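Our next item is chain A:
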Amino acid sequence: MRVGLFIPCYIDQLYPQVGVATLQLLEKLGCEVVYPPDQTCCGQPMANSGFEHLTGGCNELFIKNFEDFDYIVAPSGSCVLHIKEHLHGDTGIPKKIFELVEFLTDILKIEHLEATFPHKVGLHQSCHGQRGLHLAQMSELMAAPFSKLERLLSMVRGLELIGLDRVDECCGFGGTFCVAEEAVSVKMGKDRCADHIKHGAEFITASDMSCLMHLEGILRRANSNVRVKHIAEILNSNDTA
Partner candidate 1 sequence: MTQHKDHAALAAAFNKDEPRVDWHDQTLWWVRRKRDIAASKVPDWEALRETASGIKDNVLSNLSQYLARFEQESIANGVKVHWASDATEHNEIVYSILHRHGIEKMVKSKSMLTEECHLNEFLDEKGIEVVDTDLGERVVQLAGEPPSHIVLPCIHKKKEEIGEIFHQHLGTPKGNADPKFLTHAAREHLREKFLTRRAALTGINFAVAATGEFVVCTNEGNADMGAHLADVHIACMGIEKLIPERKHLGVFLRLLTRSATGQPITTYSSHFRRPRPGQEMHVVLVDNGRSAHLGRTDFRNSLKCIRCAACFNTCPVYRRSGGHSYHTAVAGPIGSILSPNFDMKKNGDLPFASTLCGSCSNVCPVKIDIHQQLYKWRQVIVQEGYAPLAKKAAMRTMNWVLSKPGVYHTAGKTGRWFMLNVPFTVNNGLNAWYRQREMPEPPGQSFGEWYKKNKHEQQG
Partner candidate 2 sequence: MSSRDKILATVTKNQPEGRDLPALPAASAAGGDHAAVFMSTLEAIGGAVYVVSGFDRIATILKEKFPDARRIINGVTETPADIGDPHTLENVDLAILPAHFGVAENGACWITEKQMVQRALPFITQHLVLVLPKSAIVADMHAAYERIDAGDPYGFATFIAGPSKTADIEQSLVLGAHGPASLTVFLLDGQQSDAGYY
């Protein structure tokens, strides 16, 4: 199968290692992966700010770059959800674009992984992945629990998943919310970090790097030893330390 790799702009620019891990992981699992070099952004930052009408350029570019693939995979639930819900035009893209975790779970249907990460890890449920793409059951719903993320993390040797007081509270990133509502955004992030720290996390992971960028900024400001790692990096890890 031919997979188009969609690396959201902020991962491309700030967290290239997440893109590398995603690529390597998919290749390890037998996918033919191509990264169209002319990609930029899904348009979400503008759309969520009320400027969806300006996103035509991003929209066209996205279609041009990705139309011809069997699947499109991105290590970001938020960007994938945006494309699924708001990509204009009559294309097959919304049906064939997948966030990495759902692609591994629902399309590749992987049952085991060659990965080692001997650390205590706290899982942050990124809202768009969880509530938008249903990567995990939501604590508000009276329905059977499941978590595609936890299932994958449980395949990683040595990884110990910690519990949390609030299993799926938003971190407060929220796109432009993080600066437009700086006070609340930071407070939400601090509270999320505190929950992970209280339960002994060495690492916080998530399926969205944007949440982790926000949490990392808060952790580093507080000189915390706790680090963030995108789930792609952990699933691709061979850390035997």
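On how the list was made: all candidates are chains of the complex that A comes from, given by their letters.
The working rule: contacts are C-beta pairs under 8 Å (C-beta built on N, C-alpha and C of every residue); 3 or more make two chains touch, one makes a residue touch a chain; residues count from 1.
Worth saying up front: this structure is predicted, and the values here are computed from it rather than measured.
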item	value
Touching candidate - 1 or 2 - for chain A as found in this complex	1
Residues of chain A that touch candidate 1 when the two form their complex	7, 9-20, 23, 35, 37-41, 43-58, 60-61, 127-128, 131-132, 138-143, 166, 168-170, 172-189, 191, 210, 213-214, 216-218, 220-221
